[in-house]
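The complex appears here without one of its protein chains, the remainder shown in place.
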Amino acid sequence: MDQPSPTPRLPPGRRADYRLFRSFETRWHDNDVYGHMNNAIHDTLFDSVANAFLIEPGLLDIGRGERIGLVVESGCRYHAEIAFPDAVAAGLRVGRIGRSAVTYEIGLFAGVSDVAAAEGFFVHVTVDRRTRPPAPLPEADRLKLERIVR
Amino acid sequence: MDQPSPTPRLPPGRRADYRLFRSFETRWHDNDVYGHMNNAIHDTLFDSVANAFLIEPGLLDIGRGERIGLVVESGCRYHAEIAFPDAVAAGLRVGRIGRSAVTYEIGLFAGVSDVAAAEGFFVHVTVDRRTRPPAPLPEADRLKLERIVR
Amino acid sequence: MDQPSPTPRLPPGRRADYRLFRSFETRWHDNDVYGHMNNAIHDTLFDSVANAFLIEPGLLDIGRGERIGLVVESGCRYHAEIAFPDAVAAGLRVGRIGRSAVTYEIGLFAGVSDVAAAEGFFVHVTVDRRTRPPAPLPEADRLKLERIVR
Partner (left out) sequence: MDQPSPTPRLPPGRRADYRLFRSFETRWHDNDVYGHMNNAIHDTLFDSVANAFLIEPGLLDIGRGERIGLVVESGCRYHAEIAFPDAVAAGLRVGRIGRSAVTYEIGLFAGVSDVAAAEGFFVHVTVDRRTRPPAPLPEADRLKLERIVR
């Protein structure tokens, strides 16, 4: 891994830093033995808020679409613990939009807090479903994604 | 998130780049709808190989230890798909060792491949189990961790 | 396993058959390769609705309580598929209450459907947290549980 050193700590984001929100209930087994949400669950919520956004306006057809988005990089900074039975709001915005790659950025907010408990990102590369070379992002999709750019 | 842009792509690591290995069988539901291991599962394997290393030499007592390691940052680059029923070897090394923070770096290798399918890291900060301020890493632990520094 | 044969099929339950409800958003990786919620996720929701009920009235103190509930048996019948991004309502009722064992019964309802997509149960045995022999259910807990008996 070429970037093992901790990222310099910036202050946690706020809800106003994100464009769209989706709420999730935590689940009993989101907690690990330390009594807080295990760090892998954060990724699961990142995927869920972004894919829900993609499915609803028709950008993604999970079962039959010709193009799918593969995750090529992801990361997360954990500011505070989240724990079952907290509710979590996941805020979404789009960072960089490249020719075939899109960076989604997500903040997780526990309960009614305005300060992110965790912030992360993942990079989707659009590929052909079968043969999987990178495919250019269609222009219509780009326009929709631009509406939630930070 | 202060670092949304994709990390410049370096070539994937090799088994010789890692110090310790633990094998995992994939599971049916590691695969998501795209027929490959979902990206959140990688984090789960990262946690597992590092914590198994910590538990076995007595660095970590899950149930009763005074100090635990909280994950404050994590990241992963995905080079190639892994899919059930592949076996996965998780290679571990320690990157940076700070006063209370340790960076673990992990490579995942599918089947007999010598080229990493994914590489990631996470940063553990040692904290007091109850009150949770950062605690200095004990000297004996530091010596053990230094044996697997990259 | 002493009961391998399929249970005779009864008609799926309705919302009115359950006493308390909790809503859950599905997550991207609840779906498996067949594009529907993997059957292990159902158990996760069963645990979540029952434990949320137990935590809120103070029947369960996850971190420090002297008594915890261990699952000794569970089961589920799957009537219809649930899939991300469906919302799911989990309905809870208590079946049998024994000296130390409680049977929780749960129905999962996708979207606004009144017909259960899945129905299951699990049996909790109350045990002492440390030594883990069965412990009698305290009388105050029994009274609270009786309020949601089917």
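As written, the chains take the letters A, B and C, and residue 1 is the first residue of each chain.
Just so it is clear, contacts are C-beta pairs under 8 Å (C-beta built on N, C-alpha and C of every residue); 3 or more make two chains touch, one makes a residue touch a chain.
Just so it is clear, the model here is predicted, and its values are computed rather than measured.
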Identify the visible chains that the left-out chain touches across the whole complex.
A, B, C
Which listed residue, C:E73, C:D128 or C:E146, touches the chain dropped from view?
C:E73
Selected from C:G95, C:G111 or C:P136 as touching the chain missing from the view
C:G95
Determine which one of C:D86, C:E119 or C:D141 touches the chain that has been left out.
C:E119
For review purposes, identify every residue of chain C that touches the missing chain, sorted by number.
1-8, 10, 13, 33-34, 38-41, 43-44, 47, 62-63, 68, 70-78, 81, 95-96, 101, 103, 105, 119-123
Touching residues (missing chain, whole complex) on chain B:
22-29, 31, 35, 44-45, 47-48, 51-52, 55-56, 62-63, 84-85
Suppose we count only contacts with the excluded chain; which residues of chain A make the list?
28-29, 31-35, 38, 40
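To be clear about the criterion, only the chains that are shown with their structure count from here on.
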Greatest Cα-centroid separation from chain C: which chain?
B
At the interface of chain B with chain C, does the proportion of residue numbers present on both copies reach over half, so same, or stay under half, so different?
same
When the centre of a chain is set as the mean of its C-alpha atoms, what distance in Å lies between chain A and chain B?
21
Rounded to the nearest whole Å, what is the centre-to-centre distance of chain B and chain C, using the mean of the C-alpha atoms as each centre?
33
Find every residue in chain C that makes contact with two or more other chains and list them.
28-29, 31, 35
